[in-house]
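Structure first, commentary second.
A single protein chain has been removed from this complex, and every other one stays in its place.
The block that comes next holds chain A.
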Amino acid sequence: MSGPHPPADWTADEMMTVAAARQLRDGTACFVGIGLPSTAANLARVTHAPNLVLVYESGCLGAKPDRLPLSIGDGILADTADAVVSVPEVFNYWLQPGRIDVGFLGAAQLDRYGNLNTTVVGGDYTTPAVRLPGAGGAPEIAASCGEVVVIVRQNLRTFTARVDFVTSVGYGAGPGDRQRLGLRGGGPRLVITDLGVLEPDPVSCELTLTRLHPGVTREQARAATGWDLAVAESLTTGDPPTAHELAVLRALQATTDGSRR
């Protein structure tokens, strides 16, 4: 399997993080997981979206960290938050009623309908080949946020025809499933990978490749997908990271709390 071949002055992960950050609109509220989502959300806040509201499941509403936290509960999040609430409150009062516009999730496996697995891979549930961390906040973030943005590296291990466990529901088995299940949020609007961007087809809900990152081909994206990946007629190539985006991203990453890398 061939990986992406970006120009030498940025990495595929940097392109993915920048592409994700660009999708976050100023003034919206975003439920942020740790890792790539947190990096992208903070990049957006420091660049084009100064009024982006970052909500962390530890109860920090409106956190404005000046360095990247390692965990969802680092002190910098509480110190800079508009409000710090309990964990029952963040889920019951803020997430559940639909007050959060965007949920930002990663996954170990994803299928063509954007269903996500972060629980077990291989074997069966009680004796898995690989035991993953599990659900955390994801099932209810996927259910209740206005929309979901998934950020995940694209390869045959991750992009699978069937997920081994449905931890968080995307479009279930296809059109109408979210309504039938009573899920009130809109579901996955975008899947941003190290190769490009996928969006659900408006009719079939199937994830469709709509944009490639610079230097990536549609054949590479299809070869990195475990199903017959649909490609949009209007497939475009996105803009490379700007010098400003890269400088801010690298400065943020250099400040990750306690970093010794």
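Going forward, a contact is a pair of C-beta atoms (placed from the backbone, for glycine too) under 8 Å apart; a residue touches a chain by one contact, two chains touch by 3 or more; residues count from 1.
Keep this in mind: contacts and distances are computed from a predicted model.
Trainee: Going by UniProt, what is the name of the one chain that was not included in the view, given "Xanthine dehydrogenase family protein molybdopterin-binding subunit", "Lipoprotein", "Glutaconate CoA-transferase subunit A" or "Transketolase"?
Mentor: "Glutaconate CoA-transferase subunit A"
Trainee: Given the contact definition stated above, which residue among A:G27, A:P50 or A:G134 touches the chain not shown here?
Mentor: Selected residue, touching the omitted chain: A:G134.
Trainee: From the listed residues A:A12, A:A41 or A:C60, report the one that touches the chain absent from this view.
Mentor: Once the missing chain is taken into account, the touching residue is A:C60.
Trainee: In the whole complex, not just what's shown, which of A:M16, A:I34, A:V53 or A:L195 touches the removed chain?
Mentor: Selected residue, touching the omitted chain: A:I34.
Trainee: So which of A:W10, A:F104 or A:F165 would be touching the chain we can't see?
Mentor: Result: among the candidates, A:F165 touches the missing chain.
Trainee: So that we can see where the missing chain sits, which residues of chain A does it touch?
Mentor: 34-35, 57-60, 69-75, 77-79, 84, 86-88, 91-92, 95-96, 119, 125-140, 143-144, 165-169, 172, 177, 181-184, 257-260
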